[in-house]
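Below you will find the structure I want to go over with you.
All protein chains but one are shown at their positions in the complex.
Right, subunit A next:
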Amino acid sequence: MTVIEVNGLSKRYGDRTVVDGVSFTVAEGEIFGILGENGAGKTTTVECISGLRTPDDGSISVLGLDTRTEREQLRRLIGVQLQESQLQDRLRVGEAMQLYASFYPDPADWRELIAAVGLTDQVRMPYAKLSGGQKQRLSIALALIGNPRVAILDELTTGLDPHARRETWKLIRQIRDRGVTVLLVTHFMDEAERLCDRLAVLDGGKIVALDTPAALIANVGDVDGYRANLEDAFLALTGSGRDN
């Protein structure tokens, strides 16, 4: 079953086209990655899919809902983790979880979720005192508090140490195993390769490739006598217009 359907999405800011005719579909229970360099249009794409921005062209449907006209219904069914979205300095972890849980008709158990992201010891800690990684993990927990059917996660593991990144990946797989569809934005190759079932590679606002990580790598073959990895595939796909 198709959960996300993006058709000819374009978004311009002034005369700069940031997203240019992007189309893809995501199936239920899939972990779908959007991979690209800074400024490739990843965040704008997922903000349009989340209903935070209105596309200039194209249509997007999530769980059968039009993201332009049915935003209210959509927001009960999706969980979104945004880049650089903070909380009130003096709001405590437990308070934030309970407050956000109260927004949804059928929220998850916030204590379970806070344990899953490893913040049980910080429940009484105010947001401002959390480390960067702890803030990131709280942000993930808040995106999942409404028991969403689709989780949209932008730069999921930025700022996390390697241990916390592995833990977060494990959490994302667990969520998927419960039937949640995950749309993931990343610029980390290893994360895209390990976690995603399929990847859309974005360059200059356009999708330049869309396949499983393994297939993207296989298309490149060997590079300088070594077996290619995802980074080689990425560089081969996005190299156009640059010197090297």
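FYI, contacts are C-beta pairs under 8 Å (C-beta built on N, C-alpha and C of every residue); 3 or more make two chains touch, one makes a residue touch a chain; residues count from 1.
Quick note on the criterion: contacts and distances are computed from a predicted model.
The protein name that UniProt records for the chain not on display, among "Transport permease protein", "RNA polymerase sigma factor", "Multicomponent Na+:H+ antiporter subunit D" or "Acyl-CoA dehydrogenase", is "Transport permease protein".
Of the candidate positions A:L91, A:V208 or A:L235, contact with the hidden chain is made by A:L91. Set against the missing chain, the residues A:P55, A:G133 or A:G146 yield one that touches it, A:G146. On the side of subunit A, the interface with the absent chain consists of residues 50, 52, 72, 75-76, 78-80, 82, 84-88, 90-91, 95, 99-100, 102-104, 126, 142-143, 146, using the contact rule stated above.
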